[in-house]
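Here is chain A:
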Amino acid sequence: MSFWTDPLKVTSDWLLGIFTGWGMPEIVAQILIGFLGIFLLVALLMVLDIFLVWIERKVVARFQDRIGPNRLGPWGLIQPFADIIKLIIKEDTTPGGADRVVYNIAPMLSMMSVLILWAVIPLAPQIIGVEDLNIGALYIIAAGAIGTLSIIMAGWSSNNKFALIGAFRQVAVMVSFEIPMLTMLLIPTIFAGSMGFNAIIQAQYPLPFFLFAPLAAVIFLIAAIAELGRAPFDMAEGESELVAGFNTEYSGMKFGMFYAGELLHAFTFGGFMGILFFGGYGLFGLEKIPALAWLNSPFIHIFVLLAKAMFGYWIIMWIKYTLMRIRIDHMLAFNWKFLTPLSFVLLMVTALMNALLKGSALWVYTLGMFLSNVVLGWIALEVARVYSRRERAKVEGLKSVAEAAQH
Partner candidate 1 sequence: MVPLSWYLIFAAALFSIGLFGVLSRRNAVAILLGIELMLNSVNINLAAFWRYGEDVTQMTGQVFAIIVFAVAAAEVAVGLALVISVYRRRNTVVADEINMMKW
Partner candidate 2 sequence: MTGEQIIFLLVALFTLGSGLMVVISRNLIHAALWLVSALFGVAVTYALLSAAFLAVVQVVVYIGAIAILFIFAVMLTRKDMRDQGPQMNANWWFGAILSVAVFAGLFFLLQGWSGLAGTASAIPAGFDAIGELGDALTSPNGYVLPFEVASVLLVAALVGAVYVSFNRK
């Protein structure tokens, strides 16, 4: 067990030796080492967050056929630091009539709900915040619940009608889309037999789960984008409709916490897409080949996981900068009338197929699952198509009546 195979344990043992050598009781030393680990992880995440701001601005610029920040530093790399400095030196105001305590706690809770997600993400088999929490998948929803709470706190305490409406809409969307997301989290649980993330990743050794359940990956992506409050589901902070939604009265570093928290949240959900459906820190089974056994190093695992998270984040950004915003009642109708029934049916079909095909050969299992997903997706699209044709006919009918009435 050297530093290169198990860095976390080696470092913590070394620190424990030092601290007990200074005369600290062991339990205090262990708590201190725990805090140091948390501090290290949060510091690395915050630095990553700063670069996510840069990536976001460069990518949106390229999608919009321009260059993006390129003045400060090579390729504009110093730009986010300038942004942070600007936000820090802004005046820290609280609007008159606002609920001071709630107003100031809301951005902290929002950032906290994103950071605590990283406690259960396995960066490598040995590098994980909480040692294989066997309810990891459910923990994500719990952290999302705290994020939802922080948004409504922000909207209410701002004493501003635009903020309140924006917060109501955002919370309604988040609470509604938690249901398909939770149901889709159950599908890797069925395949892996456990809700713990390490177990889910280890179970993806021969084939990652998106081959078994592509429709589940798509629905999870849609629900995750709605949870994040990013376009096309960003009605709550639609800049042209609601000023800035629940963000309206926030400026300076508090706004910075909301904004950076949203980007880190998107990156984290890219990571969850990678873990649940694309094999997590595993390199698609390459590291099990004896010749490539050096790929088993935890640092390679961290790199693979972050690369998959970045890929997921890029897909989320791609969707954001391509699609138009959806109206709030269409969003909710889409969830309750289409996505939730589809996700329940998909869960039942997956459980049924899993029970039927459990003992058979791998290719039979894969083919059965994949085909069932494709068939279900096709049926869902057909239903949606029939429904939309009917809606369009109704609108066309009204329009022609209106035109006839005009003449």
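Just so it is clear, a residue touches a chain if its C-beta (ideal position, glycine included) is under 8 Å from a C-beta of that chain, and two chains touch if they have at least 3 such contacts; residues count from 1.
Basis for inclusion: all candidates are chains of the complex that A comes from, given by their letters.
The shown structure was predicted, so the numbers you read here are calculated from the model rather than taken from an experiment.
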item: From 1 or 2, the one in contact with chain A within this complex; value: 2
item: Touching residues on chain A, where the partner in the complex is candidate 2; value: 27, 99, 102, 133-135, 138-139, 141-142, 144-146, 148-149, 152-153, 156, 159, 164, 168, 171, 175, 178, 194-195
